[in-house]
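Below is one structure, written out as structure tokens, with a few remarks after it.
Every protein chain of the complex appears in place save one, which is left out.
Here is subunit A:
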Amino acid sequence: MKPLFLALALVLATSLPAWAVEPLVADLSKHLVAITTGFAGTDVLLFGAVDGEGEVVVVVRGPPKAEIVRRKDRRVGIWINSGSATVESAPSFYRVASTRPLAEIAADSVLDRHQIGLNHLDLTVESQDSGATPVIYRDALVRLKQKKGLYGDTVQQIGFMSHRLFRTEIHFPANVPVGTYLVEVYLIQGGEVISAQTTPLVISKIGVGADVFDFAHQQAAAYGLIAIILAAAAGWLAAAAFKK
């Protein structure tokens, strides 16, 4: 990664004059993450350069999804799901990286407007449960997502090199949802966003695994039959192989 980064940095540095008007330039080491059979998570390098002063904040958002959060309660001695709340739209993946702690960079109103940071994420909770407030449900959703590694636990540190070049590695765990992600890079100066750039990142299943998934969902009957035939054949083979 290091030599690659240096090479990229060099390219950026030498071509900077041409972009002198652009206060912020950033790109990803790859724009497609392929989930193959051997996929066990991956890192994507984000690198870029700024022109002038400022702090850099990077936000990675996965495709939004509706979520149901369920709350357990004790009924006749056992713990049963007894309340639930829905969140109409929550990013399936969310991670923030910054050159300095968010609170020191910009006011809450600015962070809210751009939904930067877990506390500033717009998660509208619709609760049908009188046993817990929407805020508790919101916290639970964030906590559960963090436990799965889909939401960042902390704001990741972005490293600056020679005050102009920055880089950060974005980690995607093995259970990362597929879809089109948005990588947003903000340049913040004096508490205001003065430049922003959004780069899409596609996470997609590739190869046998993807084919199996598509087949199982589109041709469910055929898939079910094949699963049965495979299983029966495997059982018969096993019995034959170990007969004596």
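Throughout what follows, a contact is a pair of C-beta atoms (placed from the backbone, for glycine too) under 8 Å apart; a residue touches a chain by one contact, two chains touch by 3 or more; residues count from 1.
In this text, contacts and distances are computed from a predicted model.
*Asks:* So which of "Iron complex transport system permease protein", "Cell shape-determining protein MreC", "ABC transmembrane type-2 domain-containing protein" or "Probable membrane transporter protein" is the UniProt name of the chain that got left out?
*Replies:* Checked against "Iron complex transport system permease protein", "Cell shape-determining protein MreC", "ABC transmembrane type-2 domain-containing protein" or "Probable membrane transporter protein": the hidden chain maps to "Probable membrane transporter protein".
*Asks:* Check the options A:Leu32, A:Val135, A:Val202 or A:Leu230 and report the residue that touches the missing chain.
*Replies:* Result: among the candidates, A:Leu230 touches the missing chain.
*Asks:* Going by the contact rule already stated, which one of A:His31, A:Arg113 or A:Arg143 would touch the omitted chain in the full complex?
*Replies:* A:Arg143
*Asks:* For subunit A, enumerate the residues touching the unshown chain of the complex.
*Replies:* 35-41, 65-74, 77-81, 84, 86-87, 92, 137, 140-141, 143-145, 147-148, 174-175, 205, 208-210, 212-213, 216-217, 220-221, 223-228, 230-232, 234-236, 238-239, 241-242
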